[in-house]
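Here the complex is missing a single protein chain, while all its other protein chains stay put.
Order of writing sets the labels: A, B and C. Residues in every chain begin at 1.
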Amino acid sequence: VRGRDLGIQVGLGRPGPQNAITDVAGVRVGFTTLVQGDGPLEVGKGPVRTGVTVIVPHEGNVWEEPLFAGAHRLNGNGELTGLEWIRESGMLMSLIGLTNTHSVGVVRDALVGIDAKERSDPGRPFWALPVAGETWDGVLNDVNGIHVRTEHVLAAYESASAGPVAEGNVGSGTGMICHEFKGGIGSASRLLDPASGGFTVGVLVQANHGRRERLAINGAPVGRALPVSEIPAPDLDEPGAGSIIVIVATDAPLLPGQCTRVAGRAAFGIARTGGVGEHWSGDLLLAFSTANRGMPASEMGARTPLTVSLEMLADSHINAVFDAVIEATEEAILNALLGAETMIGRDGLTAHAIDPDRLLAVLDRHAARVP
Amino acid sequence: VRGRDLGIQVGLGRPGPQNAITDVAGVRVGFTTLVQGDGPLEVGKGPVRTGVTVIVPHEGNVWEEPLFAGAHRLNGNGELTGLEWIRESGMLMSLIGLTNTHSVGVVRDALVGIDAKERSDPGRPFWALPVAGETWDGVLNDVNGIHVRTEHVLAAYESASAGPVAEGNVGSGTGMICHEFKGGIGSASRLLDPASGGFTVGVLVQANHGRRERLAINGAPVGRALPVSEIPAPDLDEPGAGSIIVIVATDAPLLPGQCTRVAGRAAFGIARTGGVGEHWSGDLLLAFSTANRGMPASEMGARTPLTVSLEMLADSHINAVFDAVIEATEEAILNALLGAETMIGRDGLTAHAIDPDRLLAVLDRHAARVP
Amino acid sequence: VRGRDLGIQVGLGRPGPQNAITDVAGVRVGFTTLVQGDGPLEVGKGPVRTGVTVIVPHEGNVWEEPLFAGAHRLNGNGELTGLEWIRESGMLMSLIGLTNTHSVGVVRDALVGIDAKERSDPGRPFWALPVAGETWDGVLNDVNGIHVRTEHVLAAYESASAGPVAEGNVGSGTGMICHEFKGGIGSASRLLDPASGGFTVGVLVQANHGRRERLAINGAPVGRALPVSEIPAPDLDEPGAGSIIVIVATDAPLLPGQCTRVAGRAAFGIARTGGVGEHWSGDLLLAFSTANRGMPASEMGARTPLTVSLEMLADSHINAVFDAVIEATEEAILNALLGAETMIGRDGLTAHAIDPDRLLAVLDRHAARVP
Partner (left out) sequence: VRGRDLGIQVGLGRPGPQNAITDVAGVRVGFTTLVQGDGPLEVGKGPVRTGVTVIVPHEGNVWEEPLFAGAHRLNGNGELTGLEWIRESGMLMSLIGLTNTHSVGVVRDALVGIDAKERSDPGRPFWALPVAGETWDGVLNDVNGIHVRTEHVLAAYESASAGPVAEGNVGSGTGMICHEFKGGIGSASRLLDPASGGFTVGVLVQANHGRRERLAINGAPVGRALPVSEIPAPDLDEPGAGSIIVIVATDAPLLPGQCTRVAGRAAFGIARTGGVGEHWSGDLLLAFSTANRGMPASEMGARTPLTVSLEMLADSHINAVFDAVIEATEEAILNALLGAETMIGRDGLTAHAIDPDRLLAVLDRHAARVP
């Protein structure tokens, strides 16, 4: 069940056909979900509640055909490899892999391996600076057991598809907790008006952040109405520990600096739903534009043409993209909550899914089902 | 009238005695308000709807006794001089002057003059990199008439006082417009719990930003309930043009990087009330800590001691400061709206104050008077 | 006399016809030089050793026809207004005014006035965020006397011309001191090879930085060979206090992020000549590209076209621009030193020009006249 299925309308914009990041043409998403075992934690054995998500930015070989991109650090208690290169060059030249905190390395190196296999000229030396991110699922998952392996990254990549995006306890979202409810993967999209170019903006979140009492949906204080005294949270050391990763895709022709600004606007969606960028939260936001395909790889040597022709969205039209990202991020967080199911993890710790009926009751009490 | 007078409670925290930035010991605020003339714009004659605000960070000579500080650019269509030095050194060594966009220079140079007069050793060469910021009041004010003069800066400085902070159409807030209502200066504060150190966090905003339809108070969609079709906005070229400056003061012992993070959390308050960091908005946020007084000026030469002893708030306690800044920023924006009065400016353009009764009606419809 | 006149060849690249920033088509430079009085400092009377420099980025109305730009802070003990907007939008929409530290405001506001006069539609509201920078000439100049006035900014602007650029004690460089020699304005340029696009890279410095013993030209330890024991420096509180502003212009089609990277490479030229980004130095570096003219102003509203077509230099060719900026910055610093003449300022303080013959003797001792 998703927000729209319940009649919850976030913001004023219009979602795309899938209401997902895959509404941006060429973007695909794949998952490997790892759930195994129950009971007391035995490091290396389980219980396992984790996985991998791979986002494929376009239909081509992204290692050799970059896209403009930009990133924003809302709070840096997290990891997203490859950011130095994105900041320097403004270019995304990698698949995007997501997983748990302690498996970033294996995912990162697995992406190097995929790059190596997909090179058009395998004999030519290359280097890869892949994009691999994480949030921490150690409440439910045997995070130190290192259950994510190279094959899981490959499987997620191979399964990547357009169309609907699975939400909640799937892929890298499997063991995640959001505002002390069960969280995970969520997605949403917006279609801009024709006057604003008719572009599509899609968002995917890995939502593992937030404190219960601050959760708000459409401005309604959902978290305070559904407190942990009624719907318990797993016994976390510290509420608000956790993180959210946001990936934004759009076919609007954004330059790198514009992508950076758009990534920053995803933070507004987090703020509006009650996130604070808590100290223990790794809130890293990445935006890329699928326009301006065909740029040469940032390759060594003079083999590339001297200059490249581009399209750029005029800045005077960028507010529409900002609005869309904010709304889609809010709705993706909502969808992550609604898509998730109650999960019992290691040591019997339980993360409860939000109850749609109780959510609707709160929204209705605040006349907040529609904006 | 302020939010609390209407029974509106923003967030869960407790305000200080003044519910203003002046609750932070030593912080003073002064204003010069310039209102003159009516009717058609004659550049250089008026109508004048502008002014100057000066914030004094502590009781001593701030030019020679710096404070730790940090800044955040939410959207950079604005000016706040002195930021390069604050970013480099992490130190605030200046009064903070606010005015309209086209008078930043005169305010900045007037602050140099104040520095020159206040030096303990007037014969010794020095340089000043003052902090002067702005938002644009050209809808109501003859902004190109350059009506702010050095004497107005001095008068604002000399009038600076602790105690209640005037709000709305005062000082640099005189001609400002916020979410297409009359805006201006607003302030609020929070007292942290003893377990969080009992520190005070104060916020002052110069609110000149936002689109009507996005304004939210305590999550209630106030702007959509009070549309421009009912309460007109001045005929702006573009709603959402404008800016917000946020100044955060605290006596929590923050290091420069912590100040930067706290400044960034003011953006969450802007986001929660419906700001988007619109393209034409200059949203610059500055935080300083009055703790760790007594540091030597970042002076030339080896005359200063080699090392300095400091206190630092442990990071594990910083979320309480984050929460406080977010709430105080939200409430300061609300207070800017409520403190303002309808103003007729140049060419008869009118910015309407928000009507408290209608505001309350919307809040009650959404059960949003208290969180 | 300039470096090339003495047979000093900095780096391997080829200068343009003027070996100056004006080799970039459309770029003009104008000066107002203020020299008046001698003897003891009387604040407000003199002696005056200061001025204004205005750089005009292109032949059109830069307020309405922006250029891509980027900036780098090498050390932030300085001011360059307008940077927040350049960082946010990647666009330069202003003349560039340079002056002394305590006159930044008047220059900044004077640029607002020029903008107001040059608007194609004077009735339409606008705002300006001008670019005004500084270095500190308080050793020689009555810097607190505030001798720079609006009319001096206008005069510098009106005098702006292509062709040779005056160097040393001119305009805003009048009272500057570089590596404890007399400094000031310097310029140089490089022409890229046809294989690298044949672009022009021009640099202008306002050189007021550095310690004597670290000055190096073409790697030769010039400062240690010409110590203050032989060629005295004015009795500064602290050698190395001071700043350098670098403005880089190019017709290479750089995107904003590429401009930022190029601005950063000017720092390499400073480093190679012995600058350290000393703590009291305000080393702010700005680069803009005159390519991609014709972009709409970052205007309010949907009046602009939705998208803009651009050219971008392929990243694989950017090293040639990096090399050119480094070399031109080095040579511009050399030219600032050689172009300056010994100046006696306030209180009889004297800044000695570097002696060309002694410089050449050092270079020859180190076989460093050519690289």
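Note that a contact is a pair of C-beta atoms (placed from the backbone, for glycine too) under 8 Å apart; a residue touches a chain by one contact, two chains touch by 3 or more.
Fair warning: this is a prediction, and the values are worked out from it, not measured in the lab.
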item: Shown chains that the omitted chain touches within the full complex; value: A, B, C
item: Residue in contact with the excluded chain [from A:34, A:52, A:139 or A:162]; value: A:139
item: Touch with the omitted chain, as defined above, among B:312, B:344 or B:361; value: B:312
item: Residue ranges of chain C at the interface with the undisplayed chain; value: 12, 74-75, 213, 216, 218-221, 224, 240, 261, 264-265, 267-268, 271-272, 275-279, 315-316, 318-319, 322-323, 326, 365-368, 371
item: Contact set of chain A toward the excluded chain (per top definition); value: 43, 73, 75-89, 101-110, 112-113, 116, 124-129, 132, 136, 138-139, 143-144, 146, 237-238, 241, 279-280, 282, 284, 298, 300-301
item: Missing-chain contacts mapped onto chain B; value: 88-91, 195-197, 253, 255-257, 261, 295-296, 298-317
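Keep this in mind: only the chains that are shown with their structure count from here on.
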item: When chain A is superposed on chain B by its C-alpha atoms, the rotation angle in degrees, nearest 5; value: 180
item: Separation of chain A from chain B, taking each centre as the mean of its C-alpha atoms, in whole Å; value: 34
item: Centre-to-centre distance between chain C and chain A (centres being mean Cα positions), rounded to whole Å; value: 44
item: Residues within chain A bordering two or more other chains; value: 261, 315-316
